[in-house]
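Here the structure is laid out as structure tokens; the discussion comes afterwards.
Only one protein chain is missing; all other protein chains are in place.
And then chain A:
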Amino acid sequence: MSQSALRYKNDAKRGIKYTLMITGASGTGKTTFINSLLDTNLLPHRYQPIGSSIDEPTLLSYIGDFNYHSREFNPLKEYNESTIAITSSKIEILDDDGSKILLNVIDTPGFGDNTDNEVCYTEIVSYLEQQFDHVLAEETRIRRDPKFEDTRVHICLYFLEPTGHGLREIDVECIKKMSKFVNVLPVISKSDSFTQTELQGFKKNILYDIKKFNVPIFEFNYDEDEDDLETIEENKLLRSLQPFAIMGSKEKYEIDGQLKFARKYPWGIIDIEESSDFIKLKNVLFGSHLQDFKDLTTNFLYENYRSEKLSSVTEKEEEKFNGDVSTAFDVNNPSLSNLAALTLDDKHKDIDLDNNSDKESIRTPSMKSTGSFSNGPRPDVKTSPYKEVRDSIKNENESIISSIKNSPRMPYSPEPSRNQLRTISETVPYVLKHERIISRQAKLQELEERSARELAIRAAALEKKAAELKRRERMLKGGGFGINIKKESTSTDLSSIINQSP
């Protein structure tokens, strides 16, 4: 039995943790699809009162005054830029063979609703990155949190609007940005708006666009030599179907004596399982490719991210301490890149962690305060507390990094290196976290600076005008008198200079 199969079995006993994300323009039937897929009311619909879904989703992050919990329809508020939120809902699914899947569905209500939709994908991408950071931070810690929950997203269903044309600008941008952190599987939603031929044309257009704009999506790859015939056949079929065309329904109707999810129109009833790729997608998501998605996320995407992140941290330090390049490449020297391996070796040695908790307690309040800043009302432009906070964080960060670097750089004595290691493992999570805060603060500050600059320019212009006016006024008043004064003053100046020079 191969190792992955063994792991799968182990996982199955405890329940497989599986995170699914759904994005795409609102009104493309994401909620309906998920609810039909799971056959429950997991997610609440837009404008549905609280309590209509089995569990209220937890709000993970949001931008703007998105009031997720009062979903009532208010025609007056519709004009406001509704923004984007990221929510998570958890559910357990029991499979036929007794395995359990702990499914976490990440929803992104409000995506694509704004006039300027750039904020949507930046928010989603930063959420995805944050999950990677959490895992990275946890990995480098010496004493790991047994309750730590891996929230990395394994698969993202991207709902394309059924335009019949092709990909839109936002689709291309968003998928490109997201694919660094997650497997993206584009699906055509509301496929009941296409006739057979139109759907084929639309699929062709999308595939063409994907190729043309180099959009990285999840592909059903197979190995001619290694995989068995069945897998190859299956993947070939799935590949030919991509992007899957799906639809969902809120209602069940009786078809051939069975109660099934279906859509009822005056011109006919559609069984969503029969008339779309619904079943195939379900199989892919919860059966054939579940492990593939997980493996790809942890082994490929996350590893890439990790090596990139860690090497960027070390590079920064190397730049700063250019003097001792020769030692930096020393094998025994604990740099951040071989940190994980070192931590693994050192893990079993018991290390006093008291220091640690102290540090944490010191640092957390400062972070909290920054958090409240970003949510709080916009403070006065002139004081710019963002900058102070940012600088303080930056300084702190730098001091942490430099303390790592400065702390005994003696590769041949084991004792300090262990100490050093501890500091590293403590600090890396903080550095990562702080970097994130810094980047956010930088964004805010940039905005502020821009407005400040504008104000300054305007003020300068006004002042100039005032000076001009004053000058003119004096000219008018003084007439020739002013010139006399000027002459006098210049002459005295000259004479004083002459007097001084010898």
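Keep in mind that, in the parts below, a contact is a pair of C-beta atoms (placed from the backbone, for glycine too) under 8 Å apart; a residue touches a chain by one contact, two chains touch by 3 or more; residues count from 1.
Just so we're on the same page, contacts and distances are computed from a predicted model.
**Q** Missing chain's UniProt protein name, "Cell division control protein", "Beta-hexosaminidase", "Intraflagellar transport protein 25 homolog" or "Eukaryotic translation initiation factor 3 subunit H"?
**A** Options "Cell division control protein", "Beta-hexosaminidase", "Intraflagellar transport protein 25 homolog" or "Eukaryotic translation initiation factor 3 subunit H" narrow down to "Cell division control protein" for the missing chain.
**Q** Just name the one of A:172, A:232 or A:296 that touches the chain not displayed here.
**A** A:172
**Q** Among the options A:212, A:443 or A:464, which residue touches the chain absent from this view?
**A** Spelled out, the listed residue whose C-beta touches the missing chain is A:212.
**Q** Any idea which of A:40, A:99 or A:275 touches the chain not displayed?
**A** Hidden-chain contact among the options goes to A:275.
**Q** Touching the absent chain in the whole complex: find that residue among A:192, A:234 or A:277.
**A** Of the listed residues, the one touching the omitted chain is A:192.
**Q** Over the whole complex, note the residues of chain A touching the chain we left out.
**A** Residue positions of chain A that touch the missing chain: 25-29, 46-47, 73, 75-76, 78-82, 113-118, 161-170, 172-173, 190, 192-193, 195-196, 205, 208-209, 212-213, 251, 263-270, 275, 450.
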